[in-house]
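One protein chain is absent from this view; the other protein chains keep their places.
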């Protein structure tokens, strides 16, 4: 009897230990992106854009060329990169504060122009990095350091990003996934695969939204956080494919 | 036999001659807003926010207190005003470059928070003020000074703003109207009336999109411009009410 | 001496092009020149003007505060610039739109009914070329021939069909100014 | 002389609160004091520390580069700050997590098995109070009574239920340090 | 009242409330987060407005709007966030709107670090917005001084109808010190007849808040009107502290946390018999040139000490007018130098230069 | 080649293409619109990239991205638009990325006007982004000089891995002058082994473009590394022109359009026998202090002339070190002064001051 | 017979002609014989047939037109 490795750390990530808190699902999402990079032979061929948030250091983690973008501007940075490097896979990795708050104009206009890039959007319903402030995705009633009495309607109804982006003609592929259990992790990885394929086929803008946890910001154990993601977040942020115009679309060629 | 005045210049506008080019429908939209201000007794009680675009000088034209906002930021400026003056009607007047390009984040987040303000959004498919550059709303094939060969898909499929905003939970009332003939002008005015009522009832965010012309930027006569608006713009930007959650909504009270 | 020219009129009267033709011609003749538009929203519907300097020595300050030639295509323009013209200078006016104006007596005045002449050509857009023709009678640096060459370049390609008309307008302006000088 | 204190340990060991209790107490006694956290993402999962100065004269530079008291709640912290302690100073270590360490011989060392004692109290969160108890044996400015008052304020309202446990931890730490000094 | 121990950021937040702040608009950024967090809880208690904006750009424009409507408004941020506010700040100066802007400075350029820094000196004193304008800029050295300045800052902003910036390095934001928040102040809540507050009918005329003057003459007139205010600030608002300068031969010029380190270094130097003092700018704009003029002739050397690479030194050079010998010491990137280090620099100058 | 008559904005656009520009990202704003408009048509012909961004903020971040990927990148804007780019510019300096930024300055503050101005001097020379950084900043006085500088600017930016700003007032952007665009240049297209261009596999290691250094020591080291470049610029890149200074007693310090007006005023003064010259800064940063040092001792008076309210005068004061008597003349708000006006100022100084 | 009339504020008119095609009785036209101070050829009424429908006034961007209805007293 011998042994066969059936799961090992992906080469799509570097060896650096991740900087995330224990049990933070940023790590799971990183692994999935790394695995897709590996499986699509994109290691050392692609360019990632790290944003500002807990994942700011992701330039240390993804095993490819990386550029760190100002808060919210990753889609614009990726646009700049992709326009001059049209044959390289370009992706951003952004939190919900980054993408849905300060970076709203940039993500919408990247979709609007159907930039041939992929956005990994990590929605943990909070600003993790800066100490747990309210995000546009924070749920009603959720306590954060800037909604200390629980988010009230007065502070707005949480934004649903993929639903909104689906109305933009330029958006090609949009899906919302979760990583709260192995089954959903497998689905989530398939979504990333699809998004990167869209890009390889020059079909334009793709974005995958991940329901993610922030045990520290939410003040819960990591496993309780998964439960909260599943039972409280997903009902407001239903999973699924929100846009898929791959078939209709002639390859977009931007060179 | 005597005479009765059945139409006269509204007191909702000042006496200053408008700064718009001959036949520009900015003027018609101004009149409608002025008439609604007059009819709802809001002259001298409301605060308007002028944006940057051909309508930058609208602070000279609306007969009420006015503040001129940096390019794209009128909804944020209006938010600041409304929060400290919750009982005054606050509206912005913005072009499509202003609102749909640089000001995208601000309008979305005003809707997201359901700020109790009204936005008058003038979509003329071009940047009039700066000399006719492409806007996010410029139609495919339309020639502008920065799409000199006609807008190509490469520069993005035009954005439909009210459709997009309709996905935002905080948006209460959204309608797209046109002013290309008297019939539509009457409808357009009704829409403004509704939007201002939403605000008076503290029901949150309202926005009326106007299909408008830019004879200079389009390189057409004023009357040809109306035809183009009717026959080319409206098919891509269908008129109608895109959101109306007035009934469902408890009055929003932001004080 | 430098020629320091201001061309002024309503937006739409072709004021900018008129000035540019002068600068293009000067460039072709390897002279020093600078053209400056008045720009901005106030030009919308209001008055428009540009200034041109032509010189055989390098031009320092590009501004024309005191023109020695003023081409006034309408009345507000004349009012605005008349008093700036240097003594001994020239004012060329579009007398179709400028009536009964009391002029200074220390400058040469050339009145040319450009709008009426243009209507005669059935094209109001030729007003600027008629005025240019009048200017030619006062040109120190630019030869007739050189200006014609510039016109040929300006009205080429898609605009080639407009050349004869504009040439005709130019000639008419020149003739009128010469004969009424 | 000023007391210049560094409290260091893992994130989650209550290091910041420990330091704050010192500063709150100093404030209540109308002493001069300043508390400075090390902040930032490097605190995430790594080490956390804060510094406190207590003085009866105004404090100028708020930084503690050379503490005269170090409270080291884990080994990396001890390694990081040990050599900064001024000669004649005090190092209080959590000996549950810091074993066989060779200490300097020009400082007083107090070893206290805070984690083990806390486990005895069935609450690992009391480690900081046990360390604080140990500190009390070295305090120049802060009286026992004053620290107790601060604790009462800190654990009041919703946290009032935690007061007895923390008081107990404090007493245990104090006793242990006193008897093993 | 007794002093309370508070974190700098929270104390400044409370000070703003005491200074009559009606509304706060801001966006999270380290190391100033405790300030908006505090207000997110406490403004409501006072019936005041707290809004977390979608970005710094939106925040400053909300400030612009609320200030235009006549409210006393606050925003706070840190270095890159202040960069994003520059356009809005320029608009506020151009439209003559008062507001208070707190900048808790961190290391740069770019994302830099979140550690304390003074490398935004240029950003604070020269803006980065367009046009001929200035902010009145304070740089307190302690939580107490920050609190006192902020409590009064709304009044000063109203007086000049100009934004006021309070620039502190992250250290002062993050640390705790005992502070007295109850010193009485003059709120001087005057009405604002210029505000676009929706009372056009009552007033009988519309108010307009704007910075656009299409005619160059009008714009220049406007600029010159602003300049009168700036000139007034230059003559009336310079603030500084002279520390042991009477007999000093070497005077350190330092502000904020660096000034406190300088105090310690001066104490060390004095013990060695070196005659060292400090000129501590409290306003960075207007720069306290008056302080330099006040120095006696025994002061032959100036030593700029800053947590940046020579940014303030330029103002020292301007103020000095080539009079005294100048020296420079600085650390950057979030490094806070120790008093020892500064002392060494002092000693070096003194031994080399034959001072003392 | 013969000279062609071109509008400043268009000539600069063409110059960028000749300087090897691979990509342009910008957002419309008067008075620079002809520049992107020209490129929107012509970049395509050269197989190059033109993107109209959704905002200035997005534009500078596209520039940041494309520059990080190794391209030669251009953006252009005008005063308030530059204000919005400050964060991105600070990131570029911090990440050591080359790019060329054209600022066609207009009146301010705020929306101001669209008329020519130099009131962005502080914005250009002191940024407004956070941190210890500098841009190399040029201020040409004519279309020809602008063209020559821009053609070479990409090379300079690459050399220093730092953004280069070219600041002209709106007048130069809007006017037409004959210009020679074919003067040969050295493109110096070196490979960029540091670029994050997706060639990690070939290279055998990942490249990272960033400005974050969480450890203060690292950030300070980084800052000091940047400083070495800035120091090199200060010693090697100062550019200025001395005009008739040999015998001058009064030297005007002026740049851009103001310098041209000064040339006319000097001609007038010389005719009256006044010995007047000019020091014309061509780089605003590094400020040409060397030019001041090069002035002979016959120069006893300096007159700063600027289209702003004293912004450049501060640098003159620093450069002057209290040596010569200084005077100031300025207009603002989009007003371009006449040569007569400047001449009067000169004459006044000379008659009062007993010069000449 | 006319049911009303319009009053034209000539100096405000920009000669854009938007009012002209909407007039149901086709009585509007630009007066090419004159220009106002701004240089525009203003609107004029060609026949006394106005029905006071207000369409022209509604269309006018520049508030040039006032409409009066004749009422029997």
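Read from first to last, the chains carry the letters A, B, C, D, E, F and G; within each, the first residue is number 1.
The rule is short, and it goes like this: contacts are C-beta pairs under 8 Å (C-beta built on N, C-alpha and C of every residue); 3 or more make two chains touch, one makes a residue touch a chain.
Only a predicted model underlies this, so the values are computations on that prediction, with no experimental measurement involved.
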**Q.** Contact set of subunit A toward the excluded chain (per top definition)
**A.** 1-10, 13, 17-18, 20-28, 30-31, 181-182, 185-186, 215, 221-223, 226
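Convention: only the chains that are shown with their structure count from here on.
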Q. From subunit E, which chain is the farthest off, judged by mean CA positions?
A. G
Q. More C-beta pairs touching across which pair, A-E or A-F?
A. A-F
Q: Please report how many Å separate the Cα centroid of subunit C from that of subunit G, as a whole number.
A: 36
Q) subunit B to subunit E: how many Å between their CA centres? A) 39
Q | Of all residues in subunit B, the ones touching two or more other chains | A | 20-22, 56-57, 68, 70, 101-102, 104-105, 108-109, 112-113, 129, 136, 155
Q: Find every residue in subunit C that makes contact with two or more other chains and list them.
A: 40-41, 45
